[in-house]
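Left out: one protein chain. Kept in place: all the others.
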Amino acid sequence: MASIAQTQFRAAAGPHSSAAGVAASEPAVVRWVLIGVAVAFLAIFLFLPLAVVFRTAFQKGIEFYFQAFRDPDTQAAIRLTLLAAGIAVPLNVVFGVAAAWLIGKFEFFGKSLLITLIDLPFSVSPVVAGLIFVLLFGLQGLLGPWLIAHGIRIVFALPGIVLATIFVTFPFVARELLPMIQSQGNEEEEAALTLGASGWQTFFRVTLPNVKWALIYGVILCNARAMGEFGAVSVVSGHIRGLTDTMPLHIEILYNDYQFVAAFAVASLLALLALATLVVKSIAEWKAAQQFAAQSAADPERSL
Amino acid sequence: MKFVLKRRSILPGFGLSLGFTVFYLCLIVLIPLSAIFIKTSTLSWHQFWHVVLSRRALASYRLSFGASLIAASINMIFGVLVAWVLVRYDFPLKRLFDSVIDLPFALPTAVAGIALTTIYAPNGWLGHPLAALGIKAAYTAFGVTIALTFIGLPFVVRTVQPVLEDLDKELEEAAASLGARRWQTFLRVLLPTILPAALTGFAMAFARAVGEYGSVIFIAGNMPMRTEITPLLIITKLQEYDYAGATAIAVAMLVVSFLLLLPINLLQRWSGSRTEREPDPIEAL
Partner (left out) sequence: MSISVRGIRKKFGQFQALDDIDLEIPDGQLVALLGPSGSGKTTLLRIIAGLEFADCGTVQFDGKDISAQSARDRQVGFVFQHYALFRHMTVFENIAFGLRVRPRALRPSEPEIRDKVNELLALIQLKNQARRYPSQLSGGQRQRVALARALAVEPAVLLLDEPFGSLDAKVRQELRHWLRQLHDEVHITSVFVTHDQEEALEVADLVAVMNEGHIEQVGSPEEVYNRPATPFVFNFLGNVNIFHGRVDDGKAYIQETDTGNLAFVRPHLLEITRQPNGANHFRATTTHINSAGPVVKVDAITEWGAPVHVEISQERFQALRLAKNELVFLTPRDIAVFGKERAS
């Protein structure tokens, strides 16, 4: 997954790799065929699904579309999703920032292991992710009896959903921040320290503003993934309609009930969120590229 | 904590960030993960293999891994193509297409699932013409493959793009000046350079596809032995309260995932070293 930091290097490399000399280029026919195939591929696989979401949602008209959101179960699902994301995302942001600072600024033993662990959720199936929490906190789970004895419900309730969501989405903020922090070096922080700034002052006044857009994108992406998480939450929540249904789970219920318009109406909200995420990414990349271009144009000797 | 640091640093916060990071990881990742292995240990080896190698499980592996393999391959071929087109050519709305590539990453899997099913169902936009040709898309392995292609799409494109952008135009011009035709240059000069990145993307797309659930279960049909993916099998066992069985299969999947992580990391390092710039001899003077 390309991070913002990768893009700033791409932008710098841009000019010399695009426009070709005649000798090292394809005939125009070949070029347009390739473009055509690529565009067709993207249109079929990406644009079509987006289009069908909005088309089906509005199939029966605007009134029907808004009707879908008046259903109390749907509203409960939306509330639950917002709540779960509202807890999971800030926690993951704190983690992501701490991990990016740790890995980006220090050399220590076990660093590679740490990085691998942070990447772990990407290689674990979401269903397995949900399963591990059920095994730990479920009725037959390791801590099950203890939890029942104390009347605490984790699985089939909000805490379980939050935990599963955290598990699946915690790498995102770290992965966006880390390359940015690594590529910016330590000099500004050292300068701040010599000028008398404390650790926290240095972090908030010097480090954070420099990675602002990578952080924003990381948060938005983490949020989109948190609100859209399906597999892990599916296992952990128990599908109790009106109580432990998040938006994606509710979409499944509506769809299986053949309430297509309602299902796609809810889906359209999440699709809009996804589009907003892409827009933020574009802005963040643009800003990073701008900054990089200004930096390197003014200081060509400085290598990153 | 200090002895863990390789070099004493004047930057503050090592202890705090290390402590918090490790704490969080243990709580969220390590302890829950260990639950799986603890649970599995309650099974005897015989029971374990009985579940993991049951006919139903094997059928699900065939589907999950097989479809993932095909989907990742499609993504590798088209991913390289798309990356090439985006880096080398200019055409209207190019920036729009470039931004949309990340859609499968940001879009919830359930939304993708129902959207794809609607498109490829017998009365859908693409399902209808395909049915006229006698091809059934939804509720078959074919549909599963389509869904897995969707979610793996960004991986190859985004790993190959930076490599292509870093490519020195001079390499191709040198080849051309030595008499190579355009396709020869592509095969002999360009392809070897982007191959590591493409393989990395392939491995990542494959790993993601194997575990995928949300985008697939709507379009899959979910009939045991025929169109049941492995994650669904796990859920079914859970619903039957066969925790042990579900865990056994999950362990099998986890092991495979870890085995996949290793070559991915190696590939990434290999492709990283290949694209490292050679030191400029003039600069060294």
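The letters A and B name the chains in turn, as written, and every chain counts its residues from 1.
We take it that a residue touches a chain if its C-beta (ideal position, glycine included) is under 8 Å from a C-beta of that chain, and two chains touch if they have at least 3 such contacts.
Since the structure is predicted, the reported quantities are computational estimates derived from the model, not experimental observations.
Of the options A:Val206, A:Ala226 or A:Ala267, the residue whose C-beta touches the omitted chain is A:Val206.
Here the missing chain is touched by one residue of A:Ala40, A:Val94, A:Ile152 or A:Ala191, and it is A:Ala191. In the full complex, chain B touches the hidden chain at residues 8, 10.
Even with one chain removed from view, chain A keeps its contact list with that chain: residues 187-188, 190-198, 201, 205-206, 209-210, 212, 291, 294-295, 297-299, 301-302.
The rule we apply is simple: only the chains that are shown with their structure count from here on.
Work out the mean CA point of chain A and of chain B, and you get 16 Å between them. Residue ranges of chain B in contact with chain A, taken from their complex: 4-7, 9-14, 16-18, 20-22, 24-25, 28-33, 35-36, 38-39, 78, 81-82, 84-91, 95, 97, 99-116, 118-119, 124-126, 149-150, 153-155, 158-159, 161-162, 164-169, 172-173, 175-177, 182, 185, 204, 207-208, 210-214, 218, 230-232, 234-235, 238, 241, 243, 246-247, 250, 253-254, 257-258, 260-261, 265. Listed in rising order, the residues of chain A touching chain B in the complex are 1-2, 6, 9-10, 13-14, 16-18, 20-21, 23-27, 30-31, 34-35, 37-39, 41-42, 44-50, 52-53, 56, 94-95, 98-99, 101-102, 105-110, 114, 116-128, 131-136, 138, 140-142, 163, 166-167, 170, 186, 189-190, 193, 198-199, 202-203, 221, 224-225, 227-231, 234-235, 247-249, 251-252, 255, 260, 263-264, 267, 270-271, 273-275, 277-279, 281-282.
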